[in-house]
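Here the complex is missing a single protein chain, while all its other protein chains stay put.
After this line comes chain A, so read on.
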Amino acid sequence: MSYYDVDAILTDAQKVPCAFELTVPGLGFLEGNMSGDMKQGSKVELPLWLGEMLALSQSLNTSSLVTLDHPAALSPRVLNALKADPKSVDLRAQAQHFYNLGARILELFDEEDMIDVLSDTFKSRAAVIADQANNGRGALGEGGDFLKKLDENERELFRAAHDSAKGVRTWMADLSKK
């Protein structure tokens, strides 16, 4: 992910649940408490970039400022649903950049299990994407429902597969025009 990658920026802007370990004076506005303090133990949804910074930076007494938790999109409930049937889960409703978010979370947590679930999901959904992309009517008919459930990565994949198939079809059509 490069510095100017819009998808990387949007991934980092997604919210993750954080629990404050310390009382922070004057930070209550994050909770909607305009003038108060951020109490110890209170839970707030913070953007990933901010939560990561606060969780990794060591304060004076060597405990970190906040602890990160898994975002709702990667909760055990969603992962179990993915294990059961990867093709029916609406990934876009979980997170627009589902896989990128997963990759970022995996950088922070050590979750061997999640890697397997995510790769298997990606693979089995990729096969469906390829079929839909090569089937001209798929995007309009019954395939439309599936396509609405794709996250950004998968949309990119669909576009790539669709464009290359279209390229070959166009070439064959041009051939007969000559």
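As a convention for this text, a residue touches a chain if its C-beta (ideal position, glycine included) is under 8 Å from a C-beta of that chain, and two chains touch if they have at least 3 such contacts; residues count from 1.
Simple rule for what comes next: contacts and distances are computed from a predicted model.
Novice: Assign the chain not included in the display its UniProt protein name, restricting the answer to "SAC3/GANP/THP3 conserved domain-containing protein", "DNA replication complex GINS protein PSF2", "Autophagy-related protein 13b" or "Pre-rRNA-processing protein".
Specialist: From the listed options "SAC3/GANP/THP3 conserved domain-containing protein", "DNA replication complex GINS protein PSF2", "Autophagy-related protein 13b" or "Pre-rRNA-processing protein", the omitted chain resolves to "DNA replication complex GINS protein PSF2".
Novice: May I ask you to list the residues on chain A that touch the chain which is not drawn?
Specialist: Its contact residues with the unshown chain are 99-100, 102-103, 106-107, 110, 112, 115, 118-119, 122-124, 126-127, 130-131, 133-134, 153, 156-157, 160-161, 163-165, 167-168, 170-172, 174-176, 178.
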